[in-house]
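Here it is, the structure in full.
Yeah, one chain of the complex is gone here, protein chain that is, but the others are all in their spots.
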Amino acid sequence: MNNIEITIPKTLQEALELISGGNEGIGIIAGGTDVVAGMRQGSNRFGGINQLVDVNHIKEMKGITGAGGIVTIGAAETFSGIISNKIIRKELPLLAKACGTIGSVQIRNRATIAGNFVNNAPCADTVPVLLAYDSTIEIKSLAGKRELPLAEFLKAPYRTQLNSDEIVTSIKVPLPKGDFKGDFYKLGRRRAVAISRITLALLIEIKESRINRLRIASGAVTPIGTRFNGIEKEFEGKTADEKTLKAIASRLGERVIEVTGLRWSSEYKLPVVQQICYQMLYSAVYGGGK
Amino acid sequence: MINLKFKLNGEKVSVKTEAGVRLIDLLRNNFGLTGTKEGCGVGECGACTVLMNKKAVNSCLVLAGQLAGASIETIESLAEGEMLHPLQRNFLEHGAVQCGYCTPGMILSAYALLDENPSPDEEEIKEAIAGNLCRCTGYKQIMDSIKATADELNSKNK
Partner (left out) sequence: MKKNFSVVGRPVIREDGFEKVTGSAKFADDLKIEGMLYTAMLRIPETHAKINSIDFSAIEGSQYLTAICTRNDIAGIKKIGVIKNDQPVFCGDKVVTPGDVIAMLAGESEEELHKLIGKIKVDYTPLPVLTDPLKALDENALLINEEAGTNLIVHHPLRKGDVEKGFAQSDFVIERKYTTQLIEHAYIEPESVTAIPMGVSRGIKIIGSIQNPFTTRRIVAAVLNMPLSKVRIEQSHLGGSFGGKDDTMCMLSARAAVAALKTGRPVKIRYTREDSILESYKRHPYIMNYKAGFSKNGKINAMKIDIIADGGAYVSMSPFVTWRTVVQATGPYLIENVHTDVRAVHTNNPYTGAMRGFGSPQPIFAQESLMDEIASMLNLSPVEIRRINGLKAGDKTATGQTLQNHDVNLLTVLETAVEKSDFTNKWKDNRENKKILFEPDFSNPVLKDNDFIRPEDSIKRGIGLSVSLRGCSLGGEGIDAAAAYLSLQSDGTIYLNCGLAENGQGLKTTFSIIAAEVLGTTAENIYYLELNTGITPDSGPTVASRSTLMGGGAVKNAAEIIKQRLIPLIKSEWKLGDEEEIEFAGNKVSASGKELTTFPGLCRLAYSRGICLAAIGWYKSPDVHWNEENGQGDAYFTYVYGCQVAEVRVNIVTGEIYVDRVTAVHDAGKIINKLGAEGQVYGGVTQGVGYGVFEEVTHENGLIRELNFDTYTIPTSKDIGEIIPVFVEGDDANGAWGAKSLGEPTLELASAAIANAVYNAVGTRLYNLPLNLEEVMLGKKLRPVNNKRGSLA
């Protein structure tokens, strides 16, 4: 790994030119918390890399701005940067919370948001939240730019739609319109620097005692972060009573079995994810709880 | 090989190195700064913590080629000769050091915390050092030292 070449482009244009040559061994590095750790552990995802393009100094990929009801987060923004941002803390509290649970201070000072979902580990903590917020991402290459929903971008564990000549430049999160309540939940084997065993992001809007809008997304219990549109549709319009909340949670259990199949860990995770889902709904609807 | 220029412990330095060398190796091997320790190499233990542009980072996850222009501070920069930094002194006075292997990283994490938040509460202190594993002390005396330092610095600044 020592004799890798590293370039630090100052502009996006420069970076795009660097990766446009069709060089198989070229990769992008942001915080490096997946790349460097993965290379050291001999992960085959980073095996053939002989050149890295560091995107941390590209202005276009940094910063957080809000306009027209959309918050745009630079792809190379670190988790520390995101957590300390006022707009995010106020308008996208689930994202602030999820970013705050990632790794340690040292990791959050380096690790970036795009790195998290481009790496697309099953346990990537920002993914369920970004899915619940209906985020879209902007991708650029020399050929131009495309925008697509994150849900479409993520394909399979550790695999995305990203082509080798493309860079994710930003992520756009529309501010939820309406009176949403909700939370992000993470369960690990210990209380800090933990690989997620279960994550859930949940937003619910109640109007006149009915569920007006519902958004549920999971991580770590599904092969990749997954949004449950079917469940959402099914329950929108239903009375927001305990019975319904329980039914939503049970339905989530069923869907997780369909999506994931039964795995070694299901015996534990399946019942727990349903309980957690119910508890999050309950707290959102009735307040209180923890 | 690249010719790398960056700021190390307040001084401009330049060094010839491979770009893919980890910052921790650069510090230990090229600059003889062995106060920065390796415990895991994968960002989990924090023994390799240094300050990069004033923020705590794991030097095992930063590559030399990413450094250009950065300012790095290591444990060696804290004391002035025999004069310990209050954090260092408080670590000693509160029994926060046993084997000492986690200590440099721990002190730098605490340093970065106090830099950003001069009056941290207990939860904030715990959060700030959660990325620094210590197998010896159970963290209690470390947290006491950080609290004591914060109080001391705050009373001085009044």
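The chains carry the letters A and B, assigned in the order they are written, with residues numbered from 1 in each.
Rule of thumb we're sticking to: a contact is a pair of C-beta atoms (placed from the backbone, for glycine too) under 8 Å apart; a residue touches a chain by one contact, two chains touch by 3 or more.
Computed from a predicted model, the values in this text were never measured in an experiment.
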{"item": "Residue in contact with the excluded chain [from B:Leu4, B:Leu23, B:Met52 or B:Ile75]", "value": "B:Ile75"}
{"item": "Sites on chain B contacted by the missing partner chain, in the whole complex", "value": "28-29, 32-42, 44-45, 47, 74-76, 78-79, 84, 88-89, 91-95, 97-104, 107, 125-127, 129-143"}
{"item": "Sites on chain A contacted by the missing partner chain, in the whole complex", "value": "1-2, 37, 41, 43, 121-123, 157-158, 187, 189-195, 197, 220, 223, 243, 246, 249-250, 253-254, 257, 260, 262-268, 270-272, 274-276, 278-279, 282-283, 288-290"}
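Basically, only the chains that are shown with their structure count from here on.
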{"item": "Whole-Å separation of chain centres (CA-atom averages), chain A against chain B", "value": "30"}
{"item": "Footprint of chain A on chain B - complex, ascending", "value": "2, 18-22, 41-44, 46, 49, 52, 55-58, 60-66, 68, 109, 112-113, 126-128, 130-132"}
{"item": "Touch list for chain A against partner chain B, complex", "value": "1-8, 29, 31-33, 36-37, 40-41, 52, 54, 56, 80, 103-107, 109-110, 192-193"}
